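Apart from one protein chain that is not included, each protein chain of the complex appears where it belongs.
Right after this comes chain A.
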Amino acid sequence: MMIINLLGLVLIGLIIWWFWLYKPAKAVDSRSENITIIVNNGVYQPSRIKVAAGKKTSLQFLRKDGSPCAATVLFPEFEISEELPLDVSRNIDLPSMSPGEYLFHCPMKMYTGTLVVE
């Protein structure tokens, strides 16, 4: 019983670490490579994207998931909300941004991604 309880506590610890404490370090740089953000199975891939500060940029999205949740992507800081058609790539224009991290997500925040502006 002792072992099971310990296992349970370890599991809880792992959940806390995996979902909350772990900070992904790698971000894909949109300046050096042409990227398409694939929207499928509950995630944006890649979900951490580096973009240049102080310059207008655009990101290309391609939705492969039929769920209505995935159909809209929001950039709340910039008042952008765009429909993503299924299986058709779509360019989303972003204004020039000041350095920082900005979230983009679906209306329910189940899909989330981060723009790293530097």
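FYI, a residue touches a chain if its C-beta (ideal position, glycine included) is under 8 Å from a C-beta of that chain, and two chains touch if they have at least 3 such contacts; residues count from 1.
Operating definition for what follows: contacts and distances are computed from a predicted model.
Its UniProt record calls the unshown chain "Copper-exporting P-type ATPase", which is the correct pick from "Acyl carrier protein", "Sarcosine oxidase subunit gamma", "Putative phosphonates utilization ATP-binding protein PhnK" or "Copper-exporting P-type ATPase". Interface with the hidden chain, as seen from chain A, comprises residues 1, 4-5, 8, 11-12, 15-16, 18-20, 22, 24, 40-43, 45, 47, 58, 60, 66-68, 71-72, 74, 76, 79-81, 83, 85-91, 107-110, 112.
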